[in-house]
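Excluded from the complex is one protein chain; the other protein chains are retained at their positions.
Going in written order, the chains are labelled A, B and C, and every chain counts its residues from 1.
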Amino acid sequence: MVNLSTNTGGLTLKNPVIAASGTFGYGLEYCQYMDLNRLGGLIVKGLSLNPHLGNPPPRIIETTGGMLNSIGLQNIGVDAFIKEKLPLLRQYDVAIIVNIFGQTVEEYVKVARRLSEVEGINGVEINISCPNIKAGGIMFGKDPQQAGFLTKRVREATPLPLMVKLTPEARNISEVAQRVEDSGADSISLVNTFLGMAIDVETSKPLLATITGGLSGPAIKPIALRMVWEVAQAVSIPVVGSGGIASARDALEFIIAGAQAVQVGTANFINPAISVEIIEGIGKYLQDKKLKGIKQLVGSLKIPAHEKTSH
Amino acid sequence: MVNLSTNTGGLTLKNPVIAASGTFGYGLEYCQYMDLNRLGGLIVKGLSLNPHLGNPPPRIIETTGGMLNSIGLQNIGVDAFIKEKLPLLRQYDVAIIVNIFGQTVEEYVKVARRLSEVEGINGVEINISCPNIKAGGIMFGKDPQQAGFLTKRVREATPLPLMVKLTPEARNISEVAQRVEDSGADSISLVNTFLGMAIDVETSKPLLATITGGLSGPAIKPIALRMVWEVAQAVSIPVVGSGGIASARDALEFIIAGAQAVQVGTANFINPAISVEIIEGIGKYLQDKKLKGIKQLVGSLKIPAHEKTSH
Amino acid sequence: MRNIHVKVVSNQETAPLCFRMVLSGPFENFYLQPGQFIMLRIGNGYDPLLRRPFAAYKVKTLKGISLEIFYAVVGHGTRIMSRIRPDAELELLGPLGNGFRIPDRTTGALIVAGGMGIVPLRALIYKLLDTQIHSIHLFMGSKSASHLLFHKEFQDNEILLHVSTEDGSNGHHGLITELFSHFLENHPLKKDNNVCFTCGPSSMLQTVASIASRYRLPCQVSLESRMACGIGACLGCAVKLRNHSCSSSSPENYGRVCIDGPVFDAREVEW
Partner (left out) sequence: MRNIHVKVVSNQETAPLCFRMVLSGPFENFYLQPGQFIMLRIGNGYDPLLRRPFAAYKVKTLKGISLEIFYAVVGHGTRIMSRIRPDAELELLGPLGNGFRIPDRTTGALIVAGGMGIVPLRALIYKLLDTQIHSIHLFMGSKSASHLLFHKEFQDNEILLHVSTEDGSNGHHGLITELFSHFLENHPLKKDNNVCFTCGPSSMLQTVASIASRYRLPCQVSLESRMACGIGACLGCAVKLRNHSCSSSSPENYGRVCIDGPVFDAREVEW
C-alpha cells in the first residue's frame, strides 16, 4: 500500500487533498454525494466574528475554463458555526480547517481566539486574499509588511496550526510568503482567486453586481502552478497548492512543483465527488510509479540542464 | 452603414480589430485563409535588430482555455523584414504595425529608427512585456520608471505612432500606463501573456523547455478585461485591449470597458479567419443597437448605482 | 440526490431554439417533485465548465423510464448542448431543490407561465390533476405562437387555457400578466382555496406576485439564478429574501435558490 499521508506544518493529513474554502460550504452540503471521511482535510467557508450578508447578486458568472465569483464572504459567523455546524462535522474523521477573515486585525484575532477555545478544529487558515470585500481580506495580502503583522498577531492568539492563504494579486508573492513564514505561520496556501470581470454586451452592464470578482477554475491553473513553484522555493514551511485543480494529474503537478498538499475548489462544483477521484488517482499514480509516498514526489521537478545554468 | 473606424493615437484604423503580434506571423502566412484587407490593423511578430534564434522546443502547450508559449521572440531581424516581407505586406490596404523588442534600450531605439526610414509602416508597438526572453522585454515593463525611460527614448527616435504594450505581471499596471503616457506614447496596448507553467507528471519535467511561458487565450480574458478597464480609467491616450478575445462579444466587452481597439491573438490559431468574423459581428451589433459608430461604445460600461457611491 | 451517468436518447428542436432532450439512466428510484430540478454536465471537457440547471420530467418509454428536459438555447452552454448527439454520455445531479407545495384543501390553481417557465409547471399540472384538483387556469405567455410549448397537450386537457403572445400570433396580443390581471378583475374567486403558481422571467414573476398579493392569493414563485454547485455550498445563486428571523440585525438576507428554493413563497422574496 502506498502512503498518502502528508504534513502541512503541525497538521498530519491522511492524504494531500483538501476541499478549498468557499467551495465546500460547511462540509455537510457534500455528505450526500461523497464520503467526507475520505478527504485529507476540509476547509469551511470563510468565517467572521459576526454573520456577514455578502454581496448582492448576480454573484457568479462562468468564463472560459473558469468562473468569477463575488460572494463577498457571506457566512453565519463563528459562533453559529461552532454551535450549529461543528458538532455535526466533528463526527467525520477528517481534518477540519477553518478559514477566517476580518475587516481589522483585531477581528481576525478574535475569531482565531474563539476557535481555539473549542474542540474539534484541526487548523486555521487566514484568508488575506479575498478580492470580494471592501475592507480587510486582500488588503492584508498584497503587502508583505501587513501580511506579516497580521500573521504575527493571529499566531499569538492561537496554538492551532496556522495556514496563511496568499493572493496572486500580491505585488511579489514570494516576498509576502517569506514575511508570513517569518511571522510564525505553519504553512502557506496559494493561490486564492485572481481579480477579473465580465460584461454583458447586451446591456453594457457588468455581469457581477460588484463589477469585479475572483477568477477560479482550470483557467488559472498554469499561473497558480508557477506561483506555487516560486513560493515553494522561497520558503521552508510547507506549501499547499491550489488554483484550478480538477484531476489527479493537476494535483500531481502542484505536488511535483513543491506542494505538500493541495486544495480543490471550483472542481467540486463540476463534480461533487471529484476529491475522492483525485485521491484515488494519486494513489494509483504512486503505485504505478512504485513510489512509497507523497514525500518522494514533493518538489521533484526535474529542471532541464540548460535552465539550471542560466538561472 | 455603421462606421467602424477608430483612432489609436495618431493612427486611424478602418475598424477596431488588429491581429496581435506573434500570433499572425508576418501577416502573409494568413493571406490564403482570409482577406488581409479586411483587418483594421496587423502587428507583425516581434522584431529585433539582429535575427533571433528563439527558445528550444517544446515551445507550446495547451492548457484549459488557453496555451502557454515560450517562443522566445524568434524572428528574422528588422532588416530581413524590411527587405523580404514589407514589400509584399505593403500591397494590402491594412495598417501595418511593427512590434519591436531589444535587450537594451539602445537596441529598441535602433530598431525604431530603422523602421522610421522606410515607407509603408503605420506604427510601432514597443514590447516591454514578453516573459520569454531573459534580458530586455518584460524587465522594462514591470517597473514604471524603466517603462517610462524606454518609451521616452524610443519616442525621440521615431515619428511613427507609438503603442506601448504592457505586461500583466507589472506590479501596478495603471502606474506603468501613466508613466508611459507621460513619456510620450500615443497609445497603450494590454495585456501581453501571464507567466505560467505546466508539468508532465509522467516524467516530472516541465512541459516547456524554458520551464515557464506566457499564458494566452480565452482563459485569461476576465483578468485582461479588468486590467483594460482599470488602465482606461487611468490614462487619457487610447487603450488597445487584448487577452483572450475570440468572438465579437469578447471584443465588444473590451470596447465597452474602454478600449478604442482590440488585438486578437491566440484565437487566430483556432480559426484563421476569426478576425473577419469579429469585425462582421461588431458591425452587426452596432447596427442592431442602432449605434452610429465605435466611439459611442468606448468606455460605455454602466456602473451599478451602489458601486458608484462606494468607490 | 445523486450524481448519475446518463445517456442521451434524443436531442431535437421542437420549437425555434427550443430543444427536447431525452435521457436514459438509472431513474427507477429517481423521484422528482414538480419544481425540483437537475444539474446537467454538458460534455466531458471543461467547456462549458459548470453544470446547467434544468427542470426535468420523468416519462415512461418502451425501454423503461427516461428523463425529459426542454431547454431554450440562450447562450454558450445551451448552444453546445444543442449539438450533443444521441448516445453521448452526460452526468446528472439531482433531484435538487424544493418544488411546488400543494397546500391541503387546495381546490383551484391559477398557473402563470412565461416562456420556458411552462416546463416545471407542466409537471405541476399533472400532479394537480392526479390529486383531483380540476379547477386549473393556465395562463401561458410567450414570444410567439411557435414558442408555445405543450400547447396542444394542454388543449386536449380539462384545464382552462389562457394564451398570450408578444407578437399577437396566438391569443391575447401582449403580456400574460395583463391577461392574468384582467381575469382576476372579472372573475372573483373563492380565494381561500385557490393557489397561484408561477415560473418565468423575473420581471413577470414580480408582476404576478404583486397581482396575487392584491387579490390575497397565496403565490408560489419558481426563481432562476445562475448556479455553480446546485447543492447549497457556493452561495452563488443568492436571492434577496425578507428577513423574518429576529436573530439577525439586518432587515434582509440572502437565500439560496438551489436549496432554499427554487420555489419560494412570493411574500418571502425581496423583489
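The rule is simple: contacts are C-beta pairs under 8 Å (C-beta built on N, C-alpha and C of every residue); 3 or more make two chains touch, one makes a residue touch a chain.
Worth saying up front: this structure is predicted, and the values here are computed from it rather than measured.
J.: Taking the complete complex into account, which shown chains does the hidden chain touch?
T.: The undisplayed chain, in the complete complex, is in contact with A, B, C.
J.: Which residue, B:M67, B:L89 or B:A248, contacts the hidden chain when the whole complex is considered?
T.: Per the contact definition at the top, the residue touching the missing chain is B:M67.
J.: Any idea which of B:V164, B:A246, B:I278 or B:V298 touches the chain not displayed?
T.: Only one listed residue reaches the unshown chain, and that is B:A246.
J.: Of the residues listed, A:G65, A:G214 or A:G258, which one is in contact with the missing chain?
T.: Considering the complete complex, A:G65 is the one touching the chain left out.
J.: Using the touch rule from the top, list residues of chain C that touch the missing partner.
T.: For chain C, the residues touching the absent chain are 43-48, 76, 79-80, 83-89.
J.: Footprint of the hidden chain on chain A, which residues?
T.: Residue positions of chain A that touch the missing chain: 64-65.
J.: Extract the touching residues of chain B with respect to the undisplayed chain.
T.: Touch set of chain B with respect to the missing chain: 22-25, 29-30, 32-33, 45, 51, 53-54, 56-62, 64-67, 69, 71, 74, 217-218, 246, 266, 268-273.
Assume only the chains that are shown with their structure count from here on.
J.: Where the centre of all protein Cα atoms falls, which chain's Cα centre is nearest to that point?
T.: Checking distances from each chain centre to the full centroid gives A.
J.: How many angstrom lie between the CA centroids of chain A and chain C, rounded to a whole number?
T.: That pair's centroid distance is 36 Å.
J.: Nearest whole angstrom, what separates the Cα centre of chain B from the Cα centre of chain C?
T.: 46
J.: Using the average of all C-alpha atoms in each chain as its centre, how far is it in Å between chain A and chain B?
T.: Chain centres of chain A and chain B, defined by C-alpha means, are spaced 33 Å apart.
J.: If I count partner chains per residue in chain B, which residues reach a count of at least 2?
T.: 64-65
J.: Residues of chain C touching 2+ other chains?
T.: 46-47
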